[in-house]
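Only one protein chain is missing from this complex, and each of the others stays in its spot.
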Amino acid sequence: MNGNSKAITRETLQSYLDSSPFIRFLGLRLDHMDPDLMELTLRMPARAELLRGGAVEQFHGGPVASLIDTAGDFALIQLVNGPVPTINFRVDYLRPCAGIYLLAKAVVRKAGKTVGVVDVDVVNDQHCLCAVGRGCFGMVQG
Amino acid sequence: MNGNSKAITRETLQSYLDSSPFIRFLGLRLDHMDPDLMELTLRMPARAELLRGGAVEQFHGGPVASLIDTAGDFALIQLVNGPVPTINFRVDYLRPCAGIYLLAKAVVRKAGKTVGVVDVDVVNDQHCLCAVGRGCFGMVQG
Amino acid sequence: MNGNSKAITRETLQSYLDSSPFIRFLGLRLDHMDPDLMELTLRMPARAELLRGGAVEQFHGGPVASLIDTAGDFALIQLVNGPVPTINFRVDYLRPCAGIYLLAKAVVRKAGKTVGVVDVDVVNDQHCLCAVGRGCFGMVQG
Partner (left out) sequence: MNGNSKAITRETLQSYLDSSPFIRFLGLRLDHMDPDLMELTLRMPARAELLRGGAVEQFHGGPVASLIDTAGDFALIQLVNGPVPTINFRVDYLRPCAGIYLLAKAVVRKAGKTVGVVDVDVVNDQHCLCAVGRGCFGMVQG
């Protein structure tokens, strides 16, 4: 029902990620996808240009927000295999985002005809919850 | 009243921006500051790594969100001359963010003892409103 | 361009407000409308059932949120003269909402084919900014 006729592979999703210069810069990797459960996880490895600066190495909030937006987007893209423009999203920063990578775990809360809503939890390599996001996306009609 | 005793110069604010690896990557420039009116504008020039990909050159939503977060942050930093961690923020994308640069115009709506709230409008070089943001920031006590 | 062919009167807008049992309970009154400027203001008079309780008389946050949602909605309804379901909205409470009435001043930031975005400032009878809201609404096709 969620676009099984449009089944999409891991390789295709990763190629979509890689086709965007900014996402390629962030180095986002598809960690997990599950169209049936409507879940998807992206991984963002630490990299000097993504840090906020200061004594302690932490991801800047900008890459964290970008990771959330992209994870939400791709959780829906795996369902519809088409463009899913972000309408809006919100990020709450809970704890310092430090670690050798961050994982963004996206769960679709609604996949409607015109709008999708996705929750995204961001954890670090220590499984610490660093940030939470919620996005609203447009489900473009083919 | 808003920290005049802690008056801060353009050069200092720009040096704070430059001290963050991610903000330096984004290339953010202080365009305008006004602590009395509690307004501040940042400029983000186009750059290949900031684009979303596709036939039409547009900024990816991630840099736009990062620009909004940072502009809101610095609108308050110019008042308190100290760290102002983002608590949360929201971005609404209104129109394609295309152009040779984007401007983020931040206006402080509240600068309280514990929390500040800032509105940010993002326009391109054609003065087209591309995105709007609203952030909530922690006013750290010195 | 924004539905002038569907011009709507103050009386019609107020009748829409009055047709909703909950809005009637809140006692919302159309204070100002301007489809050309895409602005609209609603008034909510104080009433015992709308207070939060406690020593100082203040509006509870719930009626303030409801006022924001409704003002954003009607700023778009005056343009399209049809139903405009709320997709999502955010409220930031800035200062205690005390006064003999509150005014919600809505300004449309985008009135697109599928989505509209509206900013709403809430002030009290002393012109004090009490809360700010931003809503995203579905522009239903006729």
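Residue numbering begins at 1 within each chain, and the chains themselves are lettered A, B and C in the order written.
The definition used in the following text is that contacts are C-beta pairs under 8 Å (C-beta built on N, C-alpha and C of every residue); 3 or more make two chains touch, one makes a residue touch a chain.
This is a predicted model, so every value here is computed, not measured.
Thinking of the whole complex, not just what is shown, which of A:18, A:31, A:49 or A:119 touches the missing chain?
A:119
So one chain is hidden, and I want to know which residue out of A:60, A:105 or A:134 touches that hidden chain in the complete assembly.
Of the listed residues, the one touching the omitted chain is A:134.
With the missing chain put back, which residues of chain B would touch it? List them for me.
Output for chain B: 87-88, 90, 114-115, 117, 136, 138.
Mind listing the chain C residues that contact the chain we can't see here?
Residues in contact with the chain left out: 19-23, 25-26, 48-53, 60-63, 65-66, 69-70, 85-93.
Using the document's contact rule, name the residues of chain A that touch the chain not shown here.
90, 92, 94-95, 109-110, 112, 117, 119, 129, 132, 134, 136
Methods note: only the chains that are shown with their structure count from here on.
Centroid from C-alpha atoms only, then distance chain A to chain B, rounded to Å. What do you get?
Roughly 23 Å separates the two chain centres.
Which integer distance in Å separates the CA centroid of chain B from that of chain C?
28
Among the residues of chain B, pick out those that touch two or more other chains and give their numbers.
90, 92
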